[in-house]
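Excluded from the complex is one protein chain; the other protein chains are retained at their positions.
Every chain is named by a letter (A, B and C) in the order it is written, and numbering of its residues begins at 1.
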Amino acid sequence: MSVVVDFSIFPIDKGISVSPYVAEALQIIKKSKLTYQLGPMGTCIEGDWNDVMEVIQQCFENLKQQSDRIYMTIKVDYRKGHSGRIAGKIKSVEKKI
Amino acid sequence: MSVVVDFSIFPIDKGISVSPYVAEALQIIKKSKLTYQLGPMGTCIEGDWNDVMEVIQQCFENLKQQSDRIYMTIKVDYRKGHSGRIAGKIKSVEKKI
Amino acid sequence: MSVVVDFSIFPIDKGISVSPYVAEALQIIKKSKLTYQLGPMGTCIEGDWNDVMEVIQQCFENLKQQSDRIYMTIKVDYRKGHSGRIAGKIKSVEKKI
Partner (left out) sequence: MSVVVDFSIFPIDKGISVSPYVAEALQIIKKSKLTYQLGPMGTCIEGDWNDVMEVIQQCFENLKQQSDRIYMTIKVDYRKGHSGRIAGKIKSVEKKI
């Protein structure tokens, strides 16, 4: 039932540096106890759809208190019956090269 | 409080033609009564975060009954206090060109 | 050989309203004579890979003269031997609902 999600969130009205806001989102993700992996262009989160979406909503609600314009991108990969995919997907590719 | 969301969903395990599955998602979006606009690469939906995410989840649950691997992309634009933005954003750009 | 591309570009360092910059990108796309369709969350462009990527690069080069931080999202759908897809993809879905 689990999904792997690549998630980016940032404010557009706060000027050139957005890392303080990204760091707040990451802290919310960490607190959720879901498996995650921070990347240069987004954070991958793995879990049940409802759990992942709840964390994304928390990140959004938190940033809304500080910003009047927010952009988010979400990529979702669902594969039936698989879990441990944040590590597994990378291994599956790496062993083929 | 409303967001504008660009949403794409399709199965990866059903071969080259995915329009039957996209059509099912579109029907779910239509039934929701949210404002939407079908595009060549995704459907834009406008509404409260919870309402939009519920529709997206319905599309996902529906496709999960038919497909074992699903890909989704979601782009979200939140702007405080604005609504009617599916039409408004396009007008705002068009009047400048 | 043609692709359908959904393309968004905006500056992060210009404050809450980005439509003047989006309008400049749209003008560049219009001048290219490629088939396009403006949407609320991006513009769809259809054409040969090289032609589409050249237009996207022009939009990027133009915005770089005005902004020090730029975000772009690009979704690409390639289907062998098909063209006229900006209209065709929408029709294919609409006739199924």
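In this section, a residue touches a chain if its C-beta (ideal position, glycine included) is under 8 Å from a C-beta of that chain, and two chains touch if they have at least 3 such contacts.
Here the structure is a predicted model, which means the values were calculated and not measured.
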Note that subunit B touches the chain not displayed via residues 10, 12-13, 15-16, 18, 68-69, 71, 73
Against the hidden chain, subunit C presents residues 49, 53, 57, 60, 64, 68-81
Missing-chain contacts on subunit A, rising order, are 4-6, 8, 16, 19-20, 22-23, 26-27, 30, 37-42, 44, 46, 73, 75, 77, 79, 85-87, 89-90, 92-94, 96-97
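In this text, only the chains that are shown with their structure count from here on.
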Chain-centre distance (mean CA atoms) for subunit A and subunit C, in whole Å, is 25
Distance between the CA centroids of subunit B and subunit C (whole Å) is 18
The positions of subunit C in contact with two or more other chains are 16, 73
